[in-house]
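I'd like to ask some things about the structure below.
A single protein chain has been omitted; all remaining protein chains appear in their positions.
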Amino acid sequence: MKTLRRIGLYAGLTLAALTFIYPFLWMASSTFKPPSEVGTLALIPDQITLDNYRTMWARAPFGRALVNSTLVATTITLAVLVLGSMTAYAMARLQFRGRPALNAATLAVLLVPGQLTLIPLYTLIVQLGWIDMYAALIVPYLFNATAILMLRQFFLQIPQSLIDAARMDGMSELRILFTIFWPLSKPVLSIVAIFTFMGSWNEVLWPLLVVRDQQLMTLPQLLTVFALGGGAGSVGVSLASAMVLVVPVVIAYMFLQRNFIESMAGAGIKG
Amino acid sequence: MRAEQRSGSLLAAPYTAFLLLFAAYPIVFALVLVFLQWDLVTAPSFAGFDNVRLLANDGRFWRAVGNTFVFLSIHVPLQIVTALALALALNRQLVLRSFWRAAFFLPVVISGAVVAILWSNLYATDVGLINKLLVRVGLAPVPWLTDPLTAMPAIAAMVTWKNVGFYVIIYLAGLQYIPRSCQEAIEIEGASSWQRFRHLTLPMLLPQTILVITLSTINGFQLFIEPYVMTGGGPLRRTYSVVLYLYTNAFSYQKMGYAATIGVALALIIGAVVLIQRRVMGKAEAL
Partner (left out) sequence: MRRNTLKTTWHERFYDFYPLYLASSGGRTLVVDGKVVFENDAAVAALEVLRRGFAEGVLPRSNFALGRDPFTDGTVAMKIIGPWFLKELNELRIRGLHYDVTPVPAADGTDPDNRFAFADLRSIAIFSTTRHPDAAARFVAYLTSPAADRLLIEEASQLPYRRGLASDPRFAAALERWPTLATYATYVERARDIDVDPDVVEIFDLLSEAYEEAAVYGKVPVRQALARAAAEARNIVNAR
């Protein structure tokens, strides 16, 4: 009996897993199908064609969008790690006036829903003259409250003795942070890096607000504009553009899925 | 320690400046915008309570709120049931356990825009995969996204699919904490699996369920990219979400003041709903 239940369990799990993976497989295979075959159930097309990709690449600046997304996501991730660590270090290990207030403010920021500040942030960007500039995409994300709280939590646990010894050696606070704390913080740093990068890579509403110039659009944004504006003209082409966004993520995910899960689940619960 | 004070203040200064400019100022300005009319091109004009009055009488806003409740009434229970079922299935010694877990979590890491475009095509009435499968087994195709009755449920199902992996992880974490001693005791008493589930597992997972309800409710109120990409808010405005209405007011109608008013109202509604949920669930927890 137990084996029957086991088989039933694995069958159920396989079916469930299929519903999660199959749509992506179908999407991938559709991008290689000619228009006559798109929409068929077959996973392997009768005629494999690269036309969808060629059309997509020619119709909208996807290469440029890939560069934009990479640039923006990488810059934001590095900034969040470096600037966030500096802030978290100060908040965890240095006594200064206003520290409790800063703590409370960070927690409060997490409580405010994004929709409240969306329009004022947009008008601020307009007034700063940053529309259609990288600054609009990057600067509002330089500091991340969730990241700072996570890093602060971790930094609180590092023994004071290490800091005292380093200070006696004459090290500056920044040196202590980057030469002592950072090597010890690899797990939390990688968690922060992943959820920050993924958040930025997938972000679409904010770029839709502050970027109009196609040359500056990020990948998910260009993909949305392309699919909605009818530029795709066919299912195969719009799915091909989606693949450009998804494939790097899936590849990274296949190798790092444990880190991804730990990171995004952890950040989601805290945030 | 003077030096520590100085270093601390210096290191924290950039963040303080950032908070003032990108957090404090927008929150304050949001509340100011409620009382202004501004199209971003001409100078803003004072509007008194006009925006608030308009919002109170705005049928479209309240229909959008209603749409969100329709969405939540399908999404939240579906989310709990599927996440819990998958978590229970995964909470045991399995071959390839991390593979299953990774499979369910995959849609979580994929961009919402991609998922929306993918499912637009899956739901397509004539060429979509789902209807093709239905026809294959002898059923009639359903106009998922163009029938006013099925559009929002279709989106709710899709969002559940996208996020379930995240909630599976939450439930799995909760399942780890159910003490072995309790499980063994109840097995010794001869309880069936269903009784075990109902009287031990489910109550012990209440904190996680509360978290699932809260997070997916907040998520539901923030629905934007899915209706934007898949239905444009139709058919018959049944999938028009509040954030979509906010976006339209700001960028199609150029009404920054009114859009900000919608934003403030939405924040208040989310806060109220979450508070009520907590109150109700707090009572359940006390039981």
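Per-chain residue numbering starts at 1, and chain names A and B are given in the order in which the chains are listed.
Rule of thumb we're sticking to: a contact is a pair of C-beta atoms (placed from the backbone, for glycine too) under 8 Å apart; a residue touches a chain by one contact, two chains touch by 3 or more.
All figures in this text were calculated on a predicted structure; none of them were measured in a lab.
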Quiz prompt | Sites on chain B contacted by the missing partner chain, in the whole complex | solution = 37, 39, 47, 50-51, 53-54, 57-60, 125-126, 140, 143, 146-148, 232, 234-237, 248, 252-254
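Convention: only the chains that are shown with their structure count from here on.
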Exercise. Can you check how far apart chain A and chain B are, centre to centre, with Cα atoms defining each centre and the answer in Å?
Key: 18
Practice problem: Quick one: which bits of chain A touch chain B in the complex? Just the residue numbers, please. | Solution: 9-10, 12-13, 16-17, 19-21, 23-24, 26-27, 30, 38-41, 83, 86-87, 89-91, 94-99, 102, 105-106, 109, 112-124, 126, 139-140, 142-143, 148, 172-174, 198, 201-202, 204-205, 209, 220-221, 223-224, 227-228, 235, 238-239, 242, 245-246, 249-250, 253-254, 257-258, 260-261, 264-265, 268-269
Quiz prompt | Of chain B, residues touching chain A in the complex | solution = 1, 4-9, 11-12, 14-16, 18-19, 21-27, 29-30, 33, 38, 40, 86, 89-90, 94-95, 98-114, 117-122, 124, 126-129, 132-133, 136, 161, 165-166, 169-170, 211, 215, 218, 221-222, 224-225, 228-229, 242-243, 246-247, 250-251, 256, 259-260, 262-264, 266-267, 270
